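All protein chains of the complex are present and in place, except for one that has been dropped.
Right after this comes chain A.
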Amino acid sequence: MLSRTADNLYWLSRYMERADCLARILDVTQRLAQLPAAYGGSTNEWRSALLTAGCADLFKQVHGEETNEQNVVNFLAFAPENPSSIRNCFEIARTNARSVRTALTMEMWETINSAWLELKRYSTKDMTREELARFLSFVKETSLRFDGAAYRTMLRNDAFWFSRVGMYVERADNTARILDVKYHVLLPDSEHIGGPLDYFQWASILRSVSALTSFHWVYRESVKPWLVADLLILNAQMPRSLTSCYQNITRYLDDIAAYYGRQGSAQRLARSTLTKLGNSRMEDIFQTGLHEFIDSFVFENNRLGSTVTEQYLL
């Protein structure tokens, strides 16, 4: 297939996944911010949302230091000046979709196109919490529909594999970032690790990735930081975990390699990350520091992205 087509499919899936992640970040932040002050509810949740989404610096350039619910929601969801706002994700996804319409199925196109049309209905100013909640669930549903449409209707060929690789690279990045929210929400000094505030924060994170029920099924214990991290990093049963993402990335890159009859550095890199995850233990991760682990994972994941680009998409 055309390199440009593969590139467009890859990024199209990344942007649809990213929109979903941003919606989830906003969701979890709102939950955290609503914790009653008696539970030590702090004031820096909205700032942490920006850090998690990776656009704190840009926000500072545009808005300065002041962060509050309104300006952060607007920045992450709608701001045209934020290239990764949900609105821009949908815009870019649709632009990409238009240039690869021939590689998309009708169902995928219709999902993107109708989301893009629907987006216009949400006014950005003075959105009530209820409207925002509706908007966020619209975003999540769109990603679900897109994912389902791709899964159910695409031919199993390189077009499908490239779009899946894009989706899982983005998802791995997003899971890592959501997990990192916890690092950015500093616990107040008086609060004990494992105390009620800590509990609610970890539970919110699980909820934001629709994993709270899964957590109970898997661990049959109350929410504990190392178990949450285990679920989202190492547990292969959990479809958002880094391990699961890399199993998929490896698999689809191998499909591509088999189809083209040639392995390359992208395949090697993905496999080495998967092996590393397989050899990791939670104790070690917490020993070296969860934040540091996530940081280096995000770096490796980005490297895979650029390797895929060099190998196939130029």
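Throughout what follows, a contact is a pair of C-beta atoms (placed from the backbone, for glycine too) under 8 Å apart; a residue touches a chain by one contact, two chains touch by 3 or more; residues count from 1.
Keep in mind that, in the parts below, contacts and distances are computed from a predicted model.
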Report task. Report the protein name recorded by UniProt for the chain absent from the figure; options are "Paraquat-inducible protein A", "Putative aldouronate transport system permease protein", "Glutathione import ATP-binding protein GsiA" or "Circularly permuted ATP-grasp type 2 domain-containing protein". Result -> "Circularly permuted ATP-grasp type 2 domain-containing protein"
**Report entry** Option from A:F135, A:Y252 or A:Y312 whose C-beta touches the chain left out
**Finding:** A:Y312
Query raised in the report: Looking at A:N74, A:S99 or A:S272, which residue reaches the missing chain?
Result: A:S99
Report summary line: Answer key for A:S114, A:Q237 or A:N302 versus the chain not shown reads A:S114
Requested in this report: Extract the touching residues of chain A with respect to the undisplayed chain.
Outcome: 1-6, 95, 98-99, 101-102, 106, 109-110, 113-114, 117, 158, 162, 256, 260, 312-314
